[in-house]
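Here the complex is missing one protein chain, while the rest keep their positions.
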Amino acid sequence: MSINAKNPRKRDQQRPLKEGWRQRWYDIIFEADSPWGRWFDIAILIAILLSIGIVSLESVPEYIGNSKLLMCEVFLTGLFTVEYMLRLICVRHPLRYAVSFWGIIDLLSFLPTYITPFLGRSSQSFVIVRSIRLLRVFRVLKLWRMMNDADELSTAIWRARNKVVVFLCVVLVAVTISGTLMYQIETISSNPAHENGIDPNSQFTSIPQSMYWAIVTMTTVGYGDVVPQTNIGKVISAALILLGYSLIIVPSTFVSAEIVNKKVEDSGLQCPVCDATHHQKDATYCYRCGGKFD
Amino acid sequence: MSINAKNPRKRDQQRPLKEGWRQRWYDIIFEADSPWGRWFDIAILIAILLSIGIVSLESVPEYIGNSKLLMCEVFLTGLFTVEYMLRLICVRHPLRYAVSFWGIIDLLSFLPTYITPFLGRSSQSFVIVRSIRLLRVFRVLKLWRMMNDADELSTAIWRARNKVVVFLCVVLVAVTISGTLMYQIETISSNPAHENGIDPNSQFTSIPQSMYWAIVTMTTVGYGDVVPQTNIGKVISAALILLGYSLIIVPSTFVSAEIVNKKVEDSGLQCPVCDATHHQKDATYCYRCGGKFD
Amino acid sequence: MSINAKNPRKRDQQRPLKEGWRQRWYDIIFEADSPWGRWFDIAILIAILLSIGIVSLESVPEYIGNSKLLMCEVFLTGLFTVEYMLRLICVRHPLRYAVSFWGIIDLLSFLPTYITPFLGRSSQSFVIVRSIRLLRVFRVLKLWRMMNDADELSTAIWRARNKVVVFLCVVLVAVTISGTLMYQIETISSNPAHENGIDPNSQFTSIPQSMYWAIVTMTTVGYGDVVPQTNIGKVISAALILLGYSLIIVPSTFVSAEIVNKKVEDSGLQCPVCDATHHQKDATYCYRCGGKFD
Partner (left out) sequence: MSINAKNPRKRDQQRPLKEGWRQRWYDIIFEADSPWGRWFDIAILIAILLSIGIVSLESVPEYIGNSKLLMCEVFLTGLFTVEYMLRLICVRHPLRYAVSFWGIIDLLSFLPTYITPFLGRSSQSFVIVRSIRLLRVFRVLKLWRMMNDADELSTAIWRARNKVVVFLCVVLVAVTISGTLMYQIETISSNPAHENGIDPNSQFTSIPQSMYWAIVTMTTVGYGDVVPQTNIGKVISAALILLGYSLIIVPSTFVSAEIVNKKVEDSGLQCPVCDATHHQKDATYCYRCGGKFD
């Protein structure tokens, strides 16, 4: 997720070599280990949240063109511009930062505000870019030793990846089969007035629509915008729900089992002499080679 | 949750020092260890449930201004008033009780009934206050050794708090990104009659509305009041559902893993001599120091 | 569930003492240990399923008064009558059977068909009684050693009962608070034309209706017949969904943890000499007293 957090060496390559204000500012702006650096990051996060909130509100009909919101947005955009300038000034190789992932995200988070007055609508699309900046929250959280948990989560998901692929294939087949089946059942019409024997009032207007229905149903979201209307459709739909429900519950089970399994594995110490594992947490001697623990 | 239950010493500070009717009544009203105290608490709980039911019914159009319900409410309010008076009389420091959390809740649970005749509507808002009083049920349950379970639950949640914070951040980013994305896709209109190229019939009227849709969808609630109507919107929506579904299933998994993990840890005895843990439940000697168990 | 299955002695009290056709028939009709007894039970189960299907179909507008269905029902009702007679004849104490739980259920499963022609409508209500008879399936399943699993399930639920009670209290408080809160928010109207400042178009017409919404939402069923319509209502509703979702996921976690926990406990043998537990499944000697295993 966070390139800076994962590659400390790469990050250090950007740190100014000479001591001085640039190095100090670099530590504040790019690092989150010092108190000032942490507060800087939290301030930026709050500014991002505020700006997302403001741009979101601007899309509400009642607030479109609201001058107060516009002023807030201009102010926050200015803040992000200054932050971007500071980042450019502080790093050892500004160009390398400017073309890096986070550099582009940082640039795109304020640039659209300057351009949109000339472009008209669709200015809200850069809310997505600003949202991505929220992922910097991981850098702040890491300080509170939360990164381990995120790692643990991603490790569990990674270990269960094969099962997830198998599962996605089965879901794809199930969605295709049940979607096509329901399309056939729901659109067949015995009414001779209907063209080609297709019921034009059916909500299953096409196979992709039916597959959309199958996904919405199997995940138990169940909007209700597409529902079976024939009796036979309802019977098959009920059977598919029970089947699909069992199907979709499986992957969470596997991720869960991986986590529990890993915890059981991790719950013992390893002998420093012979690498025997599964020792009690407070063991003094290795059960295999008798090596003493530290 | 329950201040009284957690801080026995603080509670004892309120117990009258002299033996007599005040101490006896205090034990009945504030404690739940004696049979009478337990019955008093259960009676109050039933009265609270009844009063919530009555006030709720009074909001149903058919029962508005129903005189029988009104009489029941007046009676129960009188009961709560008497209970509050008794509590004030029994405690050693009435003022300290009156300004404590439960003291204020107890007062607010009957006060609005006296005031609302002069205020008109919105008398139902104090149902919320009365509901909070239901949490006193924990004091009664504690007697049946249920408090341990509530503790175990809160411990598991507390141990998983870091993961929950990481998770909430990811959910926030996912909701913002998918909400904004769907807003862009669903409102873009190629119809030249539409102002600014925005489709006025779209149900994704604004970014906050889209984020509301994203939360309703990802939690699989799926009301169906906001649904994608364009083909491309349905495709992206189906992908988001599968993604969000995987996302939202994670925290429950972590809490579950914490509980299982804790149970495995707790399943052994601790040596009284050297504090070594993980002994078999029926162990006689410590596996580390040879200390004998009781 | 099944009285007969749980109390073998009580069951034997009903078995005819003398050998003969009554005892043979008793073994077939009431027991499921012999091949004939098993087939009898399976046949009755199929007949019950058929009769439920037929009575259900009779409520469909197109099939009301359908003569073929009516004939099938009359035939199946006759079958149940004969079965009831046989049961009465076979048991040692017919009256004791007639007033037992299953005796009454058996009687009520065919009696209404004889009475309803004189009563008119609401003949379908005894489908409920026939459904209860389906629980006899446990007797057949027991033969295939499935009863252990049902026991395991009920044991796990029983061991987690305290947590379930705590949980139900919390859910009740959460439903009451969020229901009342949403009622207040959604019905407040600033429109002076509305009487008492209550918006008559709000879908949250009363507090019970709002609590119904809260339950439908928190369990992620999400019908969509009651949805927040104001902006502030949607914001609070989204927060409540996330909160309630976390809340409702907890009890399944606990039942799951209980099952896993019990399995870990059960995974070892017990010493026949000193009752030490947690032995390896293939252990030969007790780790504590040295007693030899069988």
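Descriptive notes on the structure:
Labels A, B and C are assigned to the chains in the order they are written; within every chain, residues are numbered from 1.
Here is the rule we use: contacts are C-beta pairs under 8 Å (C-beta built on N, C-alpha and C of every residue); 3 or more make two chains touch, one makes a residue touch a chain.
Not measured: the values here are computed from a predicted model.
The chain omitted from view is touched by exactly one of C:Q14, C:Q209 or C:T230, namely C:Q209.
Residues of subunit B in touch with the missing chain: 60, 220-224, 231, 260.
Counting the whole complex, the residues of subunit A in touch with the unshown chain are 162-163, 165-166, 169, 172-173, 176-177, 180-181, 183-184, 188, 196-198, 205-209, 211, 217, 220-224, 227, 231, 234-235, 237-238, 241-242, 245-246, 249-250, 252-254, 256-257, 260-261, 264-265, 274-278, 287-288. Within subunit C, the residues in touch with the undisplayed chain are 52, 55-57, 59-61, 120-122, 124-125, 127-128, 131-132, 134-135, 137-138, 141, 144-146, 149-150, 152-153, 171, 208-209, 211-212, 215-216, 219-225, 248, 251-252, 255-256, 259-260, 263-264, 267, 280-284.
Here is the rule we go by: only the chains that are shown with their structure count from here on.
Under half of the residue numbers found at the subunit A and subunit B interface occur in both copies, marking it as a different-residue contact.
Interface equivalence for B-C, evaluated over A-B or A-C, points to A-B, where over half of the contact pairs coincide by residue number. Our note on geometry: subunit A versus subunit B, Cα centroid distance of 28 Å, whole angstroms. With centres set at the average Cα position, the gap from subunit A to subunit C is 40 Å. Of all residues in subunit C, those touching 2 or more other chains are 220-224, 231, 260, listed in ascending order.
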